[in-house]
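Following: one structure in structure tokens, then a few remarks.
Note that one protein chain is taken out, while the other chains of the complex remain in position.
Coming up: chain A.
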Amino acid sequence: MSETRDTWQKPPFIANPVIRWAVYLGAAVYFLWVGATMPIDWARVADGLGRAGRIFGGAFPPSFERSGLLIDGFLESLKIAILATTGGVLLSIPIAFMAARNVAPLPVYYIGRFVIIVARSFHPVIVAIIFVKAVGFGPFAGVLTLIVYSIGFVAKMLAERIEEIDFGQVEAMRAAGAPFLSTMFYAIFPQIMPRQIGLTIYQLDSNLRASAVVGIVGAGGIGATLANAFGRYDYDFALAITIVIVGVILISEGVSGMIRKRIG
């Protein structure tokens, strides 16, 4: 019997030493190579700093002179967000049921997952560019964009919640001979309802934020107002808009957090 060991080391992350050192070395070489080959023109960086200084100089003090425009832009953003959340959530519910493995037959499940993956693949800005091309500038493009964005998030989260339900309740309805829709409304909806409400409120908050971004590429709302202000070198107005955006998002986040805590 040999002496009991008194030293121990955590096993290395990658067991094979050859592969381990090859990975470390490869990573180091790659970073050096990227650093050496990225075209960074320091002269232009210096120029840019001056330009940035001018922009910020022009932005102070922020100007709330055209607050009418600002309020209009915000009301439009709010409308976009509310419409998109309503439409997106309503569409998300059937898609989520399609994409939940425990309630949908396999082919339907694949269709549901595919819809969600497509909706999640593109950043809202890219979707917005496509919709602006398709239906023209303005809030309608924004609503369509955010509907797609909402489906990507709400349907995915809801499908996951459906997959976590207590299936015994569904079994009880089946054992009573309940048809599919009745089973859904009695055994599944009550279980996913709190999550559903939480997700809707979160998505409204998220859509309000995103509506400012997609506006920049022409999909209406406060983002369009902001893009216009920049385009006309009205940096002071742009700063005013930015401040209000931050304020509104803070408020909406606080309110939605409060509501979600209540129902959680």
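Just so we're on the same page, a contact is a pair of C-beta atoms (placed from the backbone, for glycine too) under 8 Å apart; a residue touches a chain by one contact, two chains touch by 3 or more; residues count from 1.
Convention: contacts and distances are computed from a predicted model.
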There's a gap in the complex where one chain should be. From "Nitrous oxide reductase apoprotein", "Sarcosine oxidase subunit alpha family protein", "Amino acid/amide ABC transporter membrane protein 1 (HAAT family)" or "Phosphonate transport system ATP-binding protein", what does UniProt name that chain? "Phosphonate transport system ATP-binding protein"
Out of A:191, A:228 or A:242, point to the residue that touches the absent chain in the complete complex. A:191
Which residue from A:66, A:79, A:174 or A:260 sits in contact with the chain not drawn here? A:174
Sole touch to the unshown chain from A:16, A:102, A:121 or A:182: residue A:182
Touch rule applied to chain A and the missing chain gives residues 166, 168-169, 171-179, 181-183, 185-187, 190-191, 193
